[in-house]
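Below: the structure, in structure tokens.
Every protein chain but one is kept in place in this view of the complex.
On to chain A.
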């Protein structure tokens, strides 16, 4: 488990980047309507950081800052082009007032 920050340090609708996630890959942790979500930070289309993206709270999704692909924070699935491949999601654990991420077993690659 990797510690992200204290509860309350990520404002509602914002995200923080964990440079080295559980398997070394950057992870973005989002705070949306009281819930925390973690996904891989790098867009599956090109190289943008999803931490910088706009969070659509109604759909619980983030919009890539580069070409505007939207990813579900719950499933990692893109809702439309340019991305076609989902980002990985990770488990978020809240313990003693701190936010942690935990690596999810790798999803079976599509294709």
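Everything below uses one rule, namely that a contact is a pair of C-beta atoms (placed from the backbone, for glycine too) under 8 Å apart; a residue touches a chain by one contact, two chains touch by 3 or more; residues count from 1.
Methods note: contacts and distances are computed from a predicted model.
UniProt lists the omitted chain of the complex under the protein name "FAD-dependent oxidoreductase" (options: "Cell wall polymerase", "Xylose transport system permease protein XylH", "FAD-dependent oxidoreductase" or "Alpha-ketoacid dehydrogenase subunit beta").
Across A:25, A:70 or A:103, the single residue that touches the chain missing here is A:70.
Remark: the residues of chain A touching the chain excluded from display are 52-56, 59, 63, 65-68, 70, 79-82, 84, 110-111.
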